[in-house]
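Note that one protein chain of the assembly has been removed; the remaining protein chains are unaltered in position.
The first chain written gets the first letter, and so on, giving A, B and C; residue counts start at 1 in each chain.
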Amino acid sequence: MFNFAFNSFYEAIYMNGHGIYVWSVLIIVLFSLLVFFTVYQYKIKKIKEKLDEFN
Amino acid sequence: MEILKVEFLKLRKKTRIWLGPILVFWLIMIAYPLTVELLQDKLQIGFFSVLWIAILISMMLATEDIFTEDYNDGSLEQTIIQESSFSTNIGLKVFIYWFLTGIPVSILSFIFSFGTTQNFGLSLSIFPLALISSYIFLNLFVLGNSLSLNKGSVLGAIVTMPIALPVLIVLGKSITALQFDINFEGFILLLLGSLSIIIVLVPIVVSYIIRAHLE
Amino acid sequence: MTDNSLITAKTISYKINENKLFHNLSFELGEGCALLIKGKNGSGKSTLLRIILGITVPTKGNIYKAASIQICYLGHKNALKSYLTMRDNIDLMQLKNHKELNYYLDLLSLKKHLDVTVSSLSFGQQKKLALLRVFLNTSKLLILDEPFVGLDDATHEQLTNFLSNELIMGKGLIFTSHIPCEIKADSLVLIN
Partner (left out) sequence: MIKKFIHQFASPKTFLLQVDKFYGLIFFTSLCIYIFSIIWGLLFTPEDFVQGNSFRIMYLHVPASFLSQSLYIAMAVSSATYLIWRVKLAAYFVIAIAPIGAMTTFIALVSGSIWGIPTWGTWWQWDARITSTLILFIMYLGLISLHNSFSNYEKADKLLSWLVIVGAVNIPIIKKSVDWWTTLHQSASITLTNKPSIDPVMLYPLIGTIIGFFGLIICLILISSKNQIFIREKNKSWVKDYV
């Protein structure tokens, strides 16, 4: 079940020509998740700072 | 029935509200052949798609000002305070708008399809389709416009266009049904059925939405 | 709640975007009584009127109205159609009291402008036209938001007399005004 599906690291990247599709999708997914997490954390931080100023 | 009198009184002076959409429909139907090289059979290929989209757009424009003016000058508040049923009023108002825009547009669609296809029977069947679909579109865009009441009609259009897409699909299918002469009445009944649901539900939802606006 | 009360408010509170406008407000209005709502700008006078009307829902509390009560309301917005003539606008108001229409048109000296579009009337004249709703009302309760703004002295006096008369006839009146007037009224002051 946990056998490495490729013979070499280069093959894992290349994936018989399909690598570009797989990895680009991965990058898009991770990037959008990352952006959303950082944006929300940043917004919360900003509001907290503002509230701190009031106090 | 007071509302009918009131609305006609207003629309008598506001010709752009109901004449505008009709003219836009007309212009789109004139613009379409200009984009195609003038060969009759080429014209017919996309004709009905353009027809349905033109109806969609003209109905979108017809609802542009349906509540905005009354909202801005305070008439809506006066209507709400009066005890008579608000949602019935909205339903009647939509009917008037349909009467002034939907019916002329449907007649025009009949004329244009006869001019393009030279097929009287087919064009005659387009007429009820146009009547029903224009009423459905009008109701949906009224819903959208009530949501974006004083924020311009574009927002309302964006928001309700997805809801109108199934109707376009049914219209497209019914043209195929017409051309191959299979179960066209079924499509008319389907549209009528959805219209009868929409006619009841939309005014109720819109009345709640407008109340939320006035709060 | 007494028998002849037109409006009863029980512990109503209202806040908008977490700004508290008023808290636990209670009052009662009987027949022939007037209530003047006072307060600074932005203290929620108009909002309170709209809550009484039932347009705005209070955050907490309830408003009880006498059964099947008719309300005549005049707000900041005149509910006039600027592109129609005065005559058409009067038609739009759907007044039920036609007998006295001529009398009040004379009294407010509006008669000669009947076929003029509202947009070309002055602010005061538009206000007077809107006041026809009040003068020709058939309601039991009048709710007026700043009715005296923009009126000349004569009209001010006519409106005061009219409203005092209505009170004697046993109607209810709730209004806001920062212009002093001689209507005998209890006042309710809104403090933030």
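The rule is short, and it goes like this: a residue touches a chain if its C-beta (ideal position, glycine included) is under 8 Å from a C-beta of that chain, and two chains touch if they have at least 3 such contacts.
It should be emphasised that the depicted structure is a prediction, and the values quoted were computed from it without experimental measurement.
Touched by the hidden chain within the whole complex are the displayed chains A, B, C. For the chain missing from the display, the contacting residue among B:72, B:88 or B:176 is B:176, taking the whole complex into account.
Where chain C meets the chain that is not shown, the touching residues are 16-19.
Mapped onto chain A, the interface with the missing chain covers residues 1-6, 12, 15-19, 21-22, 24-26, 28-29, 32-33, 36-37, 40-41, 43-44, 47-48, 50-52, 54-55. Across the interface with the omitted chain, chain B contributes residues 143, 147-148, 151, 155, 158-159, 161-163, 165-166, 169-170, 172-173, 176, 205, 208-209, 212-213, 215.
Rule of thumb we're sticking to: only the chains that are shown with their structure count from here on.
Centre-to-centre spacing of chain B and chain C amounts to 38 Å, using the average Cα coordinate of each chain. As a whole-number value, the distance joining the C-alpha centres of chain A and chain C reads 60 Å. With centres taken as mean Cα positions, chain B sits 45 Å from chain A. Chain contact summary for the complex, chain C toward chain B: residues 50, 53-57, 68, 70-71, 73, 75-84, 88, 91-92, 94.
Across the complex, chain B meets chain C through its residues 2, 5-6, 9-10, 13-14, 69, 72-75, 77-78, 80-81, 83, 211, 214-215.
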